[in-house]
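A single protein chain has been omitted; all remaining protein chains appear in their positions.
On to chain A.
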Amino acid sequence: MVESSEVRVVRCGGSRINVAAPVISVDSRFLLCASGDLVKVFSTSTEEWVHVLQGHTNVVTGITLNPANQLQVYSSSADGTVRLWDFTDGILIKTFVIGYPIATLLVSNKHEGILFLVVPAKDNSNSECLQLVAAHVPKTLEQEVEVRELSSVLPNISPNPRAVGFGREGEYIASAEGLKLIVYFFRDQKPYRFNLSKSTKKGAKNTFTCVSCHPKDDCVATGHEDGKIRLWRNFNQKKEYTYTTLHWHHSVVNTLCFTPEGTTLLSGGIESVLVQWQYDRNSKYILPRLGGSITHISVSADGSLFTTSHSDNKITVIQSNLKVSAVIQGLVKGEAVHTDLVIDPRSKALVLNGKPGHLQFYSLQRDKQLYNLDIVQQEYIYQEGLDQYEVVKAAFDAHGSCLATVEERGKKLSDTEITLKFWDYNETAQRYTLTCQKVFCAVWISTLNILYFSSFVLNTTVMTPHDNRITSMCFFPTAETTMVVTTARDGCFKAWLLGQESDTEKQGTDGPSWSCDFVGRYHDLQPTNCCFSADGSLLAVSFQEVITIWNPETWELLTTLCQPPGNIKDLCFGRLSCSRYLLATTTKNMLCCWNLLTCSLEWSTSIAVTLLKADPLSENMAVFTLQKEQTDLFVFKPCEPRPLFTQNALCVGEVQRAIFVPREEPLDNCDESSLWLNRSQLYCLTENMDLLAFTTKIEDDSLISRKLVCNLTLIVFEKHIKRVSCSIFCLVTINPVCHLLPTQAVIDDSVAVTPFYLLLGKHRQREQEMCGLPVTEQQGRAQLPQGSVAVREVRSRVPWKCLVMVYSTRSRVVLLLIFVCVCVCVCVCVLFYTFSCYTRRLMSCPQRPSYATCL
């Protein structure tokens, strides 16, 4: 994948966390879930990620706890390996090479040392046909083991991982495929098959979708396409089996799960309602409106916590009294991103379509969704084939104080309903509904200027701003005028202006609202794109094959440019030294550049351009081209003939969206090929919704160091001891309180040391400055309100006071003594911890591991 030695393409987070059912650790403190090639360990109480188990080279398809040791976890992947991890420390213990891509992984308490895997059937040429095999784990000392002993258990397994399940502590296994249910007893090696009729009388659709077996009873629950749940009993006799039917879901039952005690059955489907059925009783409880449709349900070992995975890349942690306790939200990805990738200028977050009817604000640095903004503000009905509002356009003004969104409905209907909304950033209505731990994070983050918990307030709603679909929307680039231009397929473009507050007649309304200022047309052609020049003095609107240049102040048509064969696809002005150029791409695979001073075509090339993007901070332009089903990237300046950077075979398929994200601090990298990445970073979204980023080597180094910090091994501790002996004091005291340290390490971007060190430095600085001038740095740092209860809570928890106390004593002797004491204590602690870890791993591993695996 990597061609150039300097610039690298990395996949940057945002992968799906709802592929496999999440697993809760035995003590209910951690939640493990598969996320792309990784297994992520989250804390169930703080919702932050604690570890990343890294090692698979393809998508992780299943995770289960090791029945022999509950602190270890097996993960299976499509790369044909099963890996065993210690998730509390984030260390890979063993790798089992199977050789086939694994679809599902199952283990059972009864069958120790056997992994049940769903792999493609060998003998059959049809690759879609799957079979269940049992793999005996060989007991060897090597870290990487090849497993050859595979014995087939059941053929014809459904690819759906929810359609297989163990029953009664592993005595039998139930599998459903199509209209068939197979129950296989291990003792008598005999499968029982049950068929349901195909008839669709009274709207019945009997196809099986999921299976779950009662842990104590001989009872199998199956979910069906028409929303029925059947409880099968007495199935070890072929003839006399019975089933009872539970029916609440109105469409497909996606997943079923019994609690470990077997008292309740949980079911979830497309309507995103968690239904808790009382086993042996005819009562049920429901928990509605959880988010996207439920894809997986899992229950912790003691039954106190449930988790549900949702189709909108979310995991919800629910207590057994049906109260949501935590939500882990990844980057929501639908089939397509209708709104382009947009950067919120205020929080520097990536903004794109989120949940249906929402915009999501996603932090690229933290790989975490910051918040969702409800645009449509309507109840979303989870029903297939229903035509609902979707956010299709979003744009921010230069400072991020205004947001304009377009939502539309009516994909299939002839008359579309379009709404244009204007939002104001409201600084007073910031969200403080955070838990203590989160506020603590926010304190840190506000010092690093990464995150603002912001919210937008609706200013104006324009119903039917255009008669047909809106094709593009852009804000005036400078802050003097707040103007939005929209172009639509009804043949006109409109300029919207924020009204003046001096209007004395409007005393009743609060604040200025938006109104239409100008409607422009050009020869009944359909406008496709619009773009302002960097200083806002020109507006370019492309009407099919013609580009028109307007003066936004007088609305005078200045000139028209028409040359290219084919309609204009993308349009953008050059910036800075190249501001005299206007670039456009056409549907006939042309990239054209006009000189606006001479109003003539400067140059044009014929390449199959899919996307043209301009860097807001430099002259650079990025062009993605599609050749032989592979995307190439060219970065160039409009005034120079040679491209600055070329990346061949970036990915398979088309790049759908891309954006230059301005950096917080420009890199001082002077290598020629990566010079263009100094001011801003390029992100792109591929056809299969992978978010790719272009990074330089320097950045990667810092990334690696960040990962090291992430892993939180003892090595890091030791490093800290060497650097600042006092910071460890702080670390040790705070870490048992809440699991925050890894999070901070992740947040911290540029500094490899933990933020505590940073803080410590500040304290030291203040100490020095206090002798001279009184410094008001305290007020500058803490941006949260002083009186807030939550903040007070945090303050009392953080041992800053101790630190300050330590430093404020002037006597150096005392200081030295305390330092020595602390160092000794810490060393003892660390040694003890190392020893305990080592011994625990020794106890837990079936074989004696090599020294390298432990550290």
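For this structure, a couple of remarks:
The rule is short, and it goes like this: a contact is a pair of C-beta atoms (placed from the backbone, for glycine too) under 8 Å apart; a residue touches a chain by one contact, two chains touch by 3 or more; residues count from 1.
We take it that contacts and distances are computed from a predicted model.
Between the listed names "PIGF protein", "ATP synthase membrane subunit f", "Cell cycle control protein 50A" or "U3 small nucleolar RNA-associated protein 15 homolog", the UniProt record for the complex's undisplayed chain reads "U3 small nucleolar RNA-associated protein 15 homolog". Note on the undisplayed chain: of the listed residues A:Gln70, A:Asn109, A:Thr461 or A:Ser577, the one touching it is A:Thr461.
Of the options A:Arg289, A:His399, A:His523 or A:Lys588, the residue whose C-beta touches the omitted chain is A:Arg289. Summary of contacts with the chain left out: across A:Val10, A:Ala204 or A:Val324, the touching residue is A:Val324. The chain that is not drawn here is touched, among residues A:Leu373, A:Cys492 or A:Ala614, by A:Cys492. Interface with the hidden chain, as seen from chain A, comprises residues 287-291, 324, 374, 377-379, 381, 383, 386-389, 409, 461, 463, 492, 505, 507, 519, 521, 789, 792-793, 796.
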